[in-house]
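Note that this complex is displayed minus one protein chain, with the remaining chains in position.
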Amino acid sequence: MRLFKLISGGAAIAISLPTLAWGQDAPTLESLAANDAFVFNTLLFLLGGFLVMWMAAGFAMLESGFVRTKNVSMQCLKNISLYSVAGLMFWVLGYQLMYGGGDYFGKFAVMSFASEDVATGYSSYSDWFFQMVFCATTASIVSGTVAERIKFWPFIIFTVFLTGLIYPIVGSWEWGGGFLDSKFGFSDFAGSTLVHSTGGWAALIGAIILGARKGKYSEDGTVNPIPGSNMPLATLGVFILWLGWFGFNCASQLAMGTITDADAIAKIFVNTNMAAVAGVITAVIYTQLRYKKIDLTMALNGALAGLVAITAEPLTPSVPTALLIGSIGSLLACLAVPLLDKFKIDDVVGAIPVHLVAGIFGTLVVPLTNDSATYFGQFIGVVSVGLFVSIISAIIWYSLKLTIGIRVSEEDEYIGLDQSELGVPAYPEFVKS
Amino acid sequence: MRLFKLISGGAAIAISLPTLAWGQDAPTLESLAANDAFVFNTLLFLLGGFLVMWMAAGFAMLESGFVRTKNVSMQCLKNISLYSVAGLMFWVLGYQLMYGGGDYFGKFAVMSFASEDVATGYSSYSDWFFQMVFCATTASIVSGTVAERIKFWPFIIFTVFLTGLIYPIVGSWEWGGGFLDSKFGFSDFAGSTLVHSTGGWAALIGAIILGARKGKYSEDGTVNPIPGSNMPLATLGVFILWLGWFGFNCASQLAMGTITDADAIAKIFVNTNMAAVAGVITAVIYTQLRYKKIDLTMALNGALAGLVAITAEPLTPSVPTALLIGSIGSLLACLAVPLLDKFKIDDVVGAIPVHLVAGIFGTLVVPLTNDSATYFGQFIGVVSVGLFVSIISAIIWYSLKLTIGIRVSEEDEYIGLDQSELGVPAYPEFVKS
Partner (left out) sequence: MRLFKLISGGAAIAISLPTLAWGQDAPTLESLAANDAFVFNTLLFLLGGFLVMWMAAGFAMLESGFVRTKNVSMQCLKNISLYSVAGLMFWVLGYQLMYGGGDYFGKFAVMSFASEDVATGYSSYSDWFFQMVFCATTASIVSGTVAERIKFWPFIIFTVFLTGLIYPIVGSWEWGGGFLDSKFGFSDFAGSTLVHSTGGWAALIGAIILGARKGKYSEDGTVNPIPGSNMPLATLGVFILWLGWFGFNCASQLAMGTITDADAIAKIFVNTNMAAVAGVITAVIYTQLRYKKIDLTMALNGALAGLVAITAEPLTPSVPTALLIGSIGSLLACLAVPLLDKFKIDDVVGAIPVHLVAGIFGTLVVPLTNDSATYFGQFIGVVSVGLFVSIISAIIWYSLKLTIGIRVSEEDEYIGLDQSELGVPAYPEFVKS
């Protein structure tokens, strides 16, 4: 039975009074206040959680649009798989590593402390879900950079390490209360460094070890652009990511039960939006001036770079400052694209300029508006994370390369991964030029 | 005027105090508690409602991606039409049949009992909307299976019966407090049987009566795979459905005003996600081992099968159990695909393995974690729904076949429904191979 009793119930007024927790029969002012705050906080985590989960679809569409048709199915498979692996690994290991305070083996994952939830003011399930989707986002960042030439299973194995070990350890340093938080006062509100740079470093190292796609760079140093196959899908992806980012940044306020928290969340909404706005406008103007034609792909990445840049501190900046941060983040991403090409680092979707470069910038600029952070502390955070993620990633990527191999054969790369690894072409009826 | 007065208002503190219902001038603790619970509950139905409404888009994208280009516009039309028909029929007839307790003609639909809402603790409009989108989901399931050869209007007529009669009657047995609920203690939290199997049975009978697409099965028994035309669209569809499922399962908790309810909702979020996670991983590993190549379409359907399987009971399982349920649901769906082909039942999108097979499994497994259900009661529920839906569907499909006909001509099937029935090709500029 679902609703029938409630609808046809007689003395139903009683039903509408919430039965508060803690076994009290009648609500008190305190218990009602605690009850409502608990519901608001849990709701915030779940709203934020589903919006960030939706970002997994955004990455899938963005990357599907930016790769060639022959690798689109593979990109879809990788994205739904990495989201799944992240969910599993963050449950098996990650959450405890990140928030366990050293007690990694005390509980097998975290999934049963409802009674303790009353004290914390939110459901631990909601918290776990919200933290998990951040972990998944980190893995999504890598997937685009190494597209079109990496084998499926090595990528998945790397994702297992990234989501089960690397991201949780880095996260524990700061959000888990570790040394970056306690010793250096490092500040990273929603993860410009902990999420976006972590993904960016892992992607950078992967791209270097993997090498560029065949034909991207000629012997003589010429860069041969390889256009993406589906621009409206990529645009859809960016809109999804922009939408999901409201969950990413706003629910990182971690509480919604009070006027102060609700107002902060609303301010973060506005600042997050405005950083993306500035990112788009900056990239449009920059590419118009620099290349005489506007580059849609840079406009899209400009939005994302603006979003990444504001993520380290979306609460304290005023709107003009948020615009400025988004604008500079976007400009730096625009400048980083040719720089990567100079070093023949082949980043298929531009994830390194967007998530690594803008992420570092956003983190370093926090003390401009947030007095509790210092430039030194921010610098230490950026460098610590960069060194750790790069070294561990290099070890894992290399180990995979030396054992099962990470790159498909030249022939498989030529015919495309959809055919060689999956046998499921993305657009079997559309003739290719 | 919209906000102006509030903004410039003088003695505005008074405005910010909510005017509680029931004509009281000053709020009491009880009235405030009831007020807040009412808002939370209504909000839950609306959040869940819009997420499940969004699933209609998910089905449209999934099916558009899985059919051939020549039938894509038709699939889009069918999906937006069936959602509309479901809304109309569930208002004209369905809701009263399902929840009226025998009083089918007392009220013409349900749309004006705001005063009684205070007693039930939520807005009846919000409840109606949430129940309606479940009805629409049932119809969406059928649309994919019978794609590429069914005429538009017979499909719509079937949808009228399915959403106005079949689904509401089945639903009344359980969620409306009928015999499955009162006599057998049948338990189906969010509708593995009532929604997904119902749609699945109607689809199965439709597929049998309609026959397979031309060319799918050769005389000699060979199965000729007909690849879907657009894999990223199908992937997008699955991500949309996954997202919408949080609304589907979580808002089926039916209340959010208390710590207990909020915590339950959060737990359902996690379990729902983990069942899908296990579904993806299982299908990826299974198809890799079984076919040597990973099948993206099975990975996508694996996610959905995991979701369907957990839907009957997403609250009581622990996380490992949710993973197990999702995994077995996905595996059963993988195994059912070749089985259907053996019987030459042509299910274009795999809706029968996903919604019927995994739906039955999920329903039968409820007593494993929920003591209030019995294996006998669950079995009775599955069989009752199966028999009823199959028989009524067969009668309707056959009647349509014998009168106006349900299948397009061989020539129309060859040139595609977009041209023969609509005159609107989906991709007019893309040359077909």
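A few points about this structure:
Letters A and B mark the chains in the order given here, with residues in each chain numbered from 1 onward.
Definition applied: contacts are C-beta pairs under 8 Å (C-beta built on N, C-alpha and C of every residue); 3 or more make two chains touch, one makes a residue touch a chain.
Values in this document were obtained by computation on a predicted structure and should not be read as measured data.
One of B:S84, B:S318 or B:N370 touches the chain omitted from the figure, and that residue is B:S84. Checked against the full complex, the candidates B:M53, B:L194, B:A305 or B:V354 give a single residue touching the omitted chain, namely B:M53. Among A:Q131, A:T145, A:T363 or A:S420, only A:Q131 touches the chain left out of the display.
Within the full complex, the residue among B:D36, B:D295 or B:E313 touching the omitted chain is B:D36. Listed for chain B, the residues touching the missing chain in the whole complex are 1-9, 12-13, 15-21, 27-29, 32, 35-36, 38-39, 42-43, 45-47, 49-50, 53-54, 56-57, 60-61, 64-65, 72-73, 76-77, 79-81, 83-85, 87-88, 91, 109, 111-112, 114, 117-118, 123-126, 128-129, 132, 152, 230, 233, 236, 421-431.
On the side of chain A, the interface with the absent chain consists of residues 29-30, 32-34, 36-38, 40, 47, 51, 68-69, 99, 101, 118-122, 124, 127, 131, 174-177, 181-182, 227-232, 234-236, 238-240, 242-243, 246, 250, 252, 254, 256-263, 265-267, 269-270, 273-274, 276-278, 280-281, 284, 291, 293-297, 299-300, 303, 318-319, 323, 427, 430-433, using the contact rule stated above.
Here is the rule we use: only the chains that are shown with their structure count from here on.
One finds 29 Å separating the Cα centroids of chain A and chain B.
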